[in-house]
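A single protein chain has been removed from this complex, and every other one stays in its place.
Right after this comes chain A.
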Amino acid sequence: MSGTALTSTTRRTLLRLLWALLAANAVALAGCLAVFLGVQRTTEAAYDRSVPAILAVYDTQVALREAHGAAVASFAAGTRLLAGPGEDYQNQIARAGQHLAEVAEDNAAGDEGSRDIQVVEASLVTYTGLIERAHARFAQPGGGALGAAALRDASGLLEEILDRLDLLRGKQVAALDRQVDGTWTGPAMVLLWLLQVLVLGGLLVAAQLFLRDRFRRVLNAPLLLATLAVVAMGGTTATSLRSTDQLADARTETGSAARARETQLTSLVDRDAGRLAALLAAAYAPTPCPDTVAQPRPPRKAASDDGPDSPAGKAWTHSQEATTLAARGANSRGGEIVLLAASLLAATLVIFGLLPRLEEYRYRQR
């Protein structure tokens, strides 16, 4: 009687172990896959949308500042009849349009971002119209004052456009922040998959110990291999931590690119303010109004546009680095396949490891 009772308990325990291991394996696979894919989707969204959108907003701002500077320089150069706002202005406006199209394509800020882009696009139409009007008036004999008035309107509108782009960029940065600090990249998710893998690993160790006690086997090879497969699952999921780190690094690099772009933009403002003020002051002649127009400042030397140490160079370097890091983070390296294969292997090995022992007890029962 006691022998039958012992046999029955062992078989029941073996069956429970088998089902528990298979269930824990399924749960661990679901958890690991969910976290892995969640992180993957997040980093991909950052790589595809928010990071390029932030950088493209800055590129748009720089192109617009460059365009306005080129127009002011051209009007101030005294070749108004022939050159108008100039070739460089046309090129930079075209470039700004392209960058704005990139922002629209990559926009990570949803409908609010789209609305901002719409406002910027509409305002750009008015801006280019004002520059054309300034050109037409400057080209008229004695049209300096009217040309300067139109140019000043364009300058005012440009500032509004740049402010709107600041807002838009803030929304893209907020989207990136949500991605970096979001649910999938948070510690709770790490805890979720890690606990599940540990539970499965613990169950496998418990099964080994049970088999050693009951069947006097040092090691059950299939269960040992299953444990290695579970370690592979954990390792693969752990790469999402690396992706998370790379995403955070991409954000840091984007921030560095942003600071370099800010310096570049400030430098462009300083370069062009003197020219614009001189143009307006000339239009005020002979009675300048000190209350309402900025006094001409000696134009500062703008930060050089070339060279790796220039703000533009630094911005480019940091932009490239941010894009590279985001790309690395977004690369899954087939991790989802590894997870599925390792889990399937672990389940098969568990069955192979426990089935012979169950067969033994089925025979004894008979």
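The criterion applied here is as follows: contacts are C-beta pairs under 8 Å (C-beta built on N, C-alpha and C of every residue); 3 or more make two chains touch, one makes a residue touch a chain; residues count from 1.
Just so we're on the same page, contacts and distances are computed from a predicted model.
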Among "Autoinducer 2 import system permease protein LsrD", "Carbohydrate ABC transporter substrate-binding protein, CUT1 family", "SSS family solute:Na+ symporter" or "Quinol:cytochrome C oxidoreductase", UniProt-listed name of the chain not shown: "Carbohydrate ABC transporter substrate-binding protein, CUT1 family"
Touching residue (missing chain; options A:Thr126, A:Thr266, A:Thr317 or A:Thr348): A:Thr126
Residue of A:Thr10, A:Ser74 or A:Gln196 in touch with the missing chain, whole complex considered: A:Gln196
Full-complex contact with the absent chain, from A:Arg115, A:Arg212 or A:Arg333: A:Arg115
Touching residue (missing chain; options A:Arg152, A:Arg178 or A:Arg259): A:Arg152
Absent-chain contact - pick from A:Ala77, A:Ala94, A:Ala139 or A:Ala206: A:Ala206
For chain A, the residues touching the chain missing from this view: 20, 23-24, 27, 31, 34, 111-112, 114-116, 118-119, 121-123, 125-126, 130, 142, 145-146, 148-150, 152-153, 156-157, 160, 163-164, 183, 188-189, 192, 195-196, 199, 202-203, 206, 280, 283-289, 291-293
